[in-house]
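Let me begin by presenting the structure, written as structure tokens, before commenting on it.
All protein chains but one are shown in place.
Right after this comes subunit A.
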Amino acid sequence: MIIVKQLSKVALSGAVGITLISGSANAWEPERNVEFVVPYSAGGGSDINARMLVETFRQSDLVDETILVNNRPGGSGAVGNSYTYNKGDDNHTIMTFNGGQMMSMVTNDANVQLEDLTPLGTLALDTLLLGVAADSDVESLDDLIKKAEEDSDSIAIGGAGRGGEDHLAFAMINSSLGTDFQYVPFGGTGEVTSALLGGHIDAAVYKLGSRMDPSQVRSLAALSDERLEAPYDDVPTFAELGYPDIQLMIFRGYAGPPDMSDEAVAYWEDVLKKASESEQWKSDYIEKNNLIGTFMGAEESAEFYSEEKARYAEKFKEVGIIE
């Protein structure tokens, strides 16, 4: 795959050279239907994200051609990733790309990696929190650490999935605090909440976007880089509590096939930026899903993704998910 990639890069630079010589600097625009690949099934987080983005494009008249959402679930995102990879230099294919998708690239040692795709931009961030049941006697992170010191085997922390965002957050917490917490993976955040409220686990990690009800769950600390907004504005960040390493921002972004033209990348970057600024996107997507709105361009996204990927790999090695 690397060889193919190199060859295509040579070919691409050749093509760019020719364009420059011929002097046509016309901006690229879609000329036919655009395919929007979602590597997860209909109704999931990425699917909602894609459909809401298409709706924003439509209402704000950002993209003239029709955009068709194509769900290609399977392999924790690997099926969609490789589908998009195989589109080669197609400027009319874009794909949702999120943190979990990149984590599974790392943990499953997938064929198609971050380097095989072209990041286009990032519009939303999510983060995680550590919490206990609202009726628990644990009031703060210190209480939890103290409880763990008294009985080192006693603390079980639930989260959604193994080798995903929740597990990664747990790994960061456990290694930075130097505790011996036990991670218990569940099928989804709903099941984690059940187990927490039923007293079967002691604490849980959960995403901000899952909107844990403060009357049921007491959040002890957030993995965000700064204080969250209400109703979590009284929850300290791990950095404030003296653990700056425990920080994780999960992204929701977009990527294209490996050899998308620079003009097309610029085009998609531009419409994504405009979408992120629209009122509709802010109120109907960001607010309703309790996410943190942001905009990172293609280059900035690429840098952010590769830094995060290195960090994921390091942490997953620490907890033994990968070798």
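Basically, a contact is a pair of C-beta atoms (placed from the backbone, for glycine too) under 8 Å apart; a residue touches a chain by one contact, two chains touch by 3 or more; residues count from 1.
As a convention for this text, contacts and distances are computed from a predicted model.
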Among "Fatty-acyl-CoA synthase", "Tripartite tricarboxylate transporter permease", "NADH-quinone oxidoreductase subunit H" or "cytochrome-c oxidase", UniProt's protein name for the complex chain that is not shown is "Tripartite tricarboxylate transporter permease"
Full-complex touch with the removed chain, picking from A:Ser60, A:Gln113 or A:Ser194, is A:Ser194
Of A:Phe36, A:Phe57, A:Phe97 or A:Tyr183, the residue touching the omitted chain is A:Tyr183
Note that subunit A touches the absent chain at residues 41-43, 47-48, 51, 70-76, 78-79, 82, 107-108, 110-111, 153, 156, 161-163, 167, 182-188, 190-191, 193-195, 197-201, 211, 213, 215-216, 288-289, 321
